[in-house]
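Accompanying notes for the structure given below.
Each chain you see keeps its place in the complex, though not every chain is here.
First chain written, first letter: the chains are A and B, and each begins at residue 1.
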Amino acid sequence: MPLVSHIKIKKRMSVSSLAEQMEAVKVLGPGRFGKAARILGDMFRDKNCTKFVSLAGPLIPGGLRSVITDLVDGKYINGVVTTGANVTHDMLEALGHKHIVGTEAADDTRLRQQGLSRIYDLYVAQKSIEDLEKSTYRMLGRIPEPKRRDIGSYELLREFGKQLQDSTSLLHTAQVRGATIFCPGIFDSMLGLHLWTYSRLHALIVNPLKDFSRLVDMTYERKRVGVIILGGGMPKHQVLIANTYRGGVDAAIQITLDRADGGGFSGAPLEEAISWGKVKTPRNLVTVVGDATVLFPILAVAALQQLRN
Amino acid sequence: MPLVSHIKIKKRMSVSSLAEQMEAVKVLGPGRFGKAARILGDMFRDKNCTKFVSLAGPLIPGGLRSVITDLVDGKYINGVVTTGANVTHDMLEALGHKHIVGTEAADDTRLRQQGLSRIYDLYVAQKSIEDLEKSTYRMLGRIPEPKRRDIGSYELLREFGKQLQDSTSLLHTAQVRGATIFCPGIFDSMLGLHLWTYSRLHALIVNPLKDFSRLVDMTYERKRVGVIILGGGMPKHQVLIANTYRGGVDAAIQITLDRADGGGFSGAPLEEAISWGKVKTPRNLVTVVGDATVLFPILAVAALQQLRN
């Protein structure tokens, strides 16, 4: 029977050598974290693998906008499946708005009066969201009407990415680098409200079936598919279910604070997805228990450092 | 300063009198649970209040199908916003399939070979899901093609509810009793896969904008809006964001195991939603920490028992 190792830390160790030490533990949190770093490194190295990331939770407003964007820029990620909120917050920053450091102990009624909306301990100005409306309308107006009558979210976001001239923007960078951004629940967001009000005056049908067709097509483009799941929700489910046609994904890591025993999909272990045909084998699968906004940047650096070797 | 009371339990006490004892504690879990029972009772009693429930997590397959259906049947709930999975599982049972008692320690590769798919410790036969395809196609075929070319999920589910002849079905009961079921991410489910394959051969565009328009309209139908949030995800967000136009919901209870400090919307306290204009005031709001599949049936009985008085 294999034995548990102990992590040796050193002043001069790199992130990747620390992750290797953790993988050698083989059990509990360190074993899971180390395995995730190794799977992620393998994914990044694999040219025959289409890499998806799913984003749920406040990743873009919460400090990971450049992490995701830079990985897209480096072609380490080919497809992004995201909540509407993360798209909204990327666009807000692309339009020059900022996220504000706040506190979770705020008086929300007063914040509302001050024109601030809260995500745990960060704020966004309502005025920014109003400004987003004008910009969204203007960008929509530049899309030919026939296209607008039956458009997938991935096509819409590519159009927005083209029009947003901000090299730090996920939408813009994805458009430039040929990565595809899917937002299957795009209407369920502040951006979505603007799309909805636009649609009441102008032609606009965002067709989720077009998204799903494109997503399924992408799963066939290369020999392997790897998935990085940050948070749960519809983005996690969408990216996994689209892979059932090809017999499941080849590798996946998931970082989440959601727990399995409630039975919800967000907290479900990746092994469960094997029984649904969404994942191929129990090899190259790992769930890291924790906050993706903390752990993913560390794992990403560990994976990139593996590439140097 | 008000003081903490202690719960007195008695052999012959009703669920509602136990909940009242808990409300009197005023702090911690009992205070939150008791307050939720009171808010729910007030909602059920209020004829001038449109009541929504949002469903995320395995509520329908996990034993709460009749709880939700009976509340719809009793007109205690007017609108349901749900994940596609809960719709899928309601339809499976309406078509005569059953959910199977399993174990969370299963070998998922073997389950896959046996044709069983797993949700924590319950199984569903893949054959049931294949059968669902035929039935779905047949039901879609009976919807006039022009209607199918631009249909909201709520309209589609009303058609399905009409065709499913099962009085224990949520879809059927909602259709009979005039309640509306929204499934904004309907494609992100096993039912959704069948809709997608159908759409590749036949006319079908499910338009989320139609759903949102209907949902917003419903928030204006009566003087007040009350929301019961079971689990998080898109159903929670959708039902709250649709209420921003009317200035926010008047009352809401939420039951979830998700935590706030990750910053994700699923675990966010309802107070945070005030700063977004999704909720009106901090009165009549409460988050109960726990498993909705355990706590909601108890809260529902407590609320119904209040009505007798």
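Just so we're on the same page, contacts are C-beta pairs under 8 Å (C-beta built on N, C-alpha and C of every residue); 3 or more make two chains touch, one makes a residue touch a chain.
The shown structure was predicted, so the numbers you read here are calculated from the model rather than taken from an experiment.
Depicted are 2 of the identical subunits; the complete assembly encoded in this structure file consists of 4 such copies.
In this text, only the chains that are shown with their structure count from here on.
Between subunit A and subunit B the CA-based rotation angle works out to 180°, given as a multiple of 5. Interface of subunit B with subunit A (complex): residues 56-58, 62, 85, 104, 106, 108-109, 111-112, 116-123, 150, 184-185, 187-190, 192-193, 195-196, 199-200, 204-209, 212-213, 231-234, 237-238, 241, 244, 257-266, 268, 271-277, 281-282, 291, 293.
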